[in-house]
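Excluded from the complex is one protein chain; the other protein chains are retained at their positions.
Chain lettering (A, B and C) follows the sequence in which the chains are written, and residue indices restart at 1 in each chain.
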Amino acid sequence: MTKNIQTAIVGVTGYAGAELARLLLHHPRLKNHPPVFAGRVDTKDLAHGGVPLAEIHPQLGDNAGAANLKLEPFSWELLTTRGVEVLFLATPHEQSREWVPEALKRGLRVIDLSAAWRLTEAANRAVYDFADEATELAASTQSQAVYGMPELHRKQIASAQLVANPGCYATSIILALKPLVAAGLIDLDRGIVADAKSGVSGAGKAATARTHFMYAADNLSAYSVFAHRHTGELLEQAGVSGCQIVFTPHLLPIPRGILSTIYVHFKMAQTHESVAQVYREFFRDSPMVRLYDKSLPQIQYSVRTNYADIGFQLDSSGKRAVIVSCLDNLLKGAAGQAVQNLNVMQGWPESEGLE
Amino acid sequence: MTKNIQTAIVGVTGYAGAELARLLLHHPRLKNHPPVFAGRVDTKDLAHGGVPLAEIHPQLGDNAGAANLKLEPFSWELLTTRGVEVLFLATPHEQSREWVPEALKRGLRVIDLSAAWRLTEAANRAVYDFADEATELAASTQSQAVYGMPELHRKQIASAQLVANPGCYATSIILALKPLVAAGLIDLDRGIVADAKSGVSGAGKAATARTHFMYAADNLSAYSVFAHRHTGELLEQAGVSGCQIVFTPHLLPIPRGILSTIYVHFKMAQTHESVAQVYREFFRDSPMVRLYDKSLPQIQYSVRTNYADIGFQLDSSGKRAVIVSCLDNLLKGAAGQAVQNLNVMQGWPESEGLE
Amino acid sequence: MTKNIQTAIVGVTGYAGAELARLLLHHPRLKNHPPVFAGRVDTKDLAHGGVPLAEIHPQLGDNAGAANLKLEPFSWELLTTRGVEVLFLATPHEQSREWVPEALKRGLRVIDLSAAWRLTEAANRAVYDFADEATELAASTQSQAVYGMPELHRKQIASAQLVANPGCYATSIILALKPLVAAGLIDLDRGIVADAKSGVSGAGKAATARTHFMYAADNLSAYSVFAHRHTGELLEQAGVSGCQIVFTPHLLPIPRGILSTIYVHFKMAQTHESVAQVYREFFRDSPMVRLYDKSLPQIQYSVRTNYADIGFQLDSSGKRAVIVSCLDNLLKGAAGQAVQNLNVMQGWPESEGLE
Partner (left out) sequence: MTKNIQTAIVGVTGYAGAELARLLLHHPRLKNHPPVFAGRVDTKDLAHGGVPLAEIHPQLGDNAGAANLKLEPFSWELLTTRGVEVLFLATPHEQSREWVPEALKRGLRVIDLSAAWRLTEAANRAVYDFADEATELAASTQSQAVYGMPELHRKQIASAQLVANPGCYATSIILALKPLVAAGLIDLDRGIVADAKSGVSGAGKAATARTHFMYAADNLSAYSVFAHRHTGELLEQAGVSGCQIVFTPHLLPIPRGILSTIYVHFKMAQTHESVAQVYREFFRDSPMVRLYDKSLPQIQYSVRTNYADIGFQLDSSGKRAVIVSCLDNLLKGAAGQAVQNLNVMQGWPESEGLE
């Protein structure tokens, strides 16, 4: 029988952190082993040993055994004392850049939800404005990172010390594209368009002009055109180059969910069945991908699940396809995929605690 | 023929200010006489003589003659130079407390959208935490203020130097209650309940935890129970006392609109017609109130109009009534009513520029 | 060890039916014992033995063991053959009136989500326009019905043959009022106001003018003023009379959730603690009620849970209170409460499968 493991979450105050807490608190393998919650704690709360989790997220207050859980001040000693083995970071990428090398040194396995370690070192530095120096330590840490998409890297994740949990947009697009690219079906020279739309939780918990209800409601807007940071993941993981794909994100007036509409040209005419066959083959052992056969996925069916839903339609020539890919940006696009990675790392069934 | 007048708006950056700008720019009596827009202007914008209005509110950019309008740095000299006669303040109440006495001294007529001068001096100081001293000047300024609800104070507004534009919740409730209170129909001892619901624009433009899309969307919450500042206006203007009415505001997941559901007991049994008659009589000369006879108002029908919509239903005993009152919080609840007051002050038709 | 039981659902196509299916499919005591789904099945689907559940509700398609579930044509023989012991009816009340007597005769225990058997026979016939004759059978069936609110009737539910599952509005109001009425705190002569707001799923799955997105979105409307059918439940179960309470429902522009704002006068001045004490006492053994102490419930925190959330605030005199009660209309207001009743009937922990 598998022994229980001790997890910790840094960054439980955000949306992804809250979902992660909920998932781990209900995970069948972690019963009676709630995560340690560590982070910044105000002086006034220190006196009480931390902030009650139920105060940060009222909806978490009644989960089995959660009544007395607290956010405690982060320290490496805290993690050691509690016997933490797996550390989840739902922190800004700057913080992950700083903490991950130390965590690895201390023998922790890390699942990092930030963008800090998703790309090769060179690509990473080109995209993000990392504050840390390009030291050898950084490079060697990066080289240990596995891109945490079990559908692509299941085996490496199983033995990884550092899992770089994918971005939400990237997940929805890579899963839709990779099988077709890998099978050599797509005429890359004619270009791929990935038109993606995400709910407001993707914009984070900070109250800004863009997350104001009056801005987001009854609206739709494109942003970061030709400039979104997830593009790097698309390029490396889907196996396309920057001149072969255009990715445009949009802000949808809904709380959660992503729908990506992806346009490809095939080298040779395909049938619906020939394409379906490629997808089925690729995702044969992937319990968290649902392939739509007759209809197209919609946001409403994937929200609040950990599934990536994929469907497509060909034109009459069989040379063009529109692929629709849906997922919940906080689950398969963040916290759910993190737990899926945990399952893979522990050798548990991949979808455990996620259905 | 009426001569054109020169207006100015301070506070055009907020939601009510933007609506006010739109209304004045389209007002038939103010053609070719756009308001002066005055406020705080950054140093870098000073070089260009101010901030283009179209940059602050893109939707205002194409109004007739508005292409070159700018937000200019506020100064009394600016107002004088431009010949401003009527000053609209869509500013925080602290600022209105400070500026109104000076404006009156300079001979300007003021329509103040803030809460600074709506109550009698005593009530005002009890409710708001005014920074200014309780000087004689403050008291004398207050004594000149007319509560800007034309349906109640048309005559005084016509000659007022200072009009205190009512609060949005207050407008929706006072208009529904005042006719019945004035006619002596209501049994005040049994208590009145005013359960009011407002769209998010009522919470202002500041990005806060409460105006975040993720908080407001798919939600409803009560707030300021037994403690909302508009209560003072209800008491003074509807003619009831604090122990006779309970007013509870709620935050609705919509951009704009208020619906107040008001519960009263009558002293004696009424018929639908006897109550309707009281309303018709009271609002005989009020073009901006619409009385619903067979159905009840809904937010969708009053939004983007300056109407206050009122309907009601009696129970079978004829001794209890539910009154439903709807309006657009930014129009009849703020900017629209301000223009209605301008019309009254200028002797123009009360609904001009508002239909 | 408890033996597994066999359940059946009639009416799985509606919103409450879908939630009920989801809950029973995940219920820890019903693992590997999915419900029988019975209803009307088209001739063309008959050939395949019914309609796949995943076609009716795509979101149910991936639940453990649900892949091959079907909606089968209803017949009493079907229920007998499958050994059904507990029958859930999520049907129109006319159908429940017809089927329940037969089901009881056949020895089934019935949990009826419709309004067919919630009231005493006399009240029932006054409110609903039942097609069935006022026979002795109807009267005797009615007399066996227990109002399915465990917080009030736990003991009778445990041994009931027929449980009449409460209405959603009624649940939110009765739970808030009953403790205070039972404790004799409320001055009923001064009247109670229950101003309730519900999401659109409460209006049912039928596509009508009122459920059209263009009508419901960005809107709020009151309806059935002095005339809502749930009033009967309020009167009988909360222990008040029709002249003592006014209940007004409103249609909120959100998918699900109810918030009721309830206004009461106390006979004598109370403190926050004295009222809190009454609630705590009343709900001491009720795991599905959450009492809010410092803040007020909001729809966002109760949606997608089976909790009824209750909070309140007193005015400075201690003689008036505003009570806020929130729940998910499809869970604690329908399917969740039905499962809670099942738990009570089976002697299982009341909140099992509901957290």
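What we mean here is this: a contact is a pair of C-beta atoms (placed from the backbone, for glycine too) under 8 Å apart; a residue touches a chain by one contact, two chains touch by 3 or more.
This structure is a prediction, so every number in the text was calculated from the model and none was measured.
Interface note for the absent chain: among C:Pro73, C:Pro92, C:Gly242 or C:Pro255, the touching residue is C:Pro255. For the chain missing from the display, the contacting residue among C:Asp218, C:Asp328 or C:Glu350 is C:Asp218, taking the whole complex into account. Interface note: of A:Leu69, A:Leu104, A:Val303 or A:Leu327, the residue touching the hidden chain in the full complex is A:Val303. Check B:His33, B:Arg229 or B:Arg290 against the missing chain and you find that the one touching it is B:Arg290. Within the entire complex, the positions of chain A that touch the omitted partner chain are 190-191, 193, 195, 197, 215, 217-223, 225-226, 243, 246, 248, 250, 252-255, 257, 259, 261, 263, 265, 296, 298-300, 303, 313-317, 320, 322, 324.
Mapped onto chain C, the interface with the missing chain covers residues 15, 200-201, 205, 207-209, 211-218, 253-255. In the full complex, chain B touches the hidden chain at residues 58-59, 61-64, 218, 290, 300-301, 304-305, 307, 355.
Simple rule for what comes next: only the chains that are shown with their structure count from here on.
Taking each chain's centre as the mean of its CA atoms, B is the chain most distant from chain C. If you average the Cα atoms of chain A and of chain C, the two centres end up 37 Å apart. Remark: chain A and chain B have CA centroids separated by 47 Å (rounded to whole angstrom). Touching of two or more other chains is recorded for residues 215, 217-218, 253-255 of chain B.
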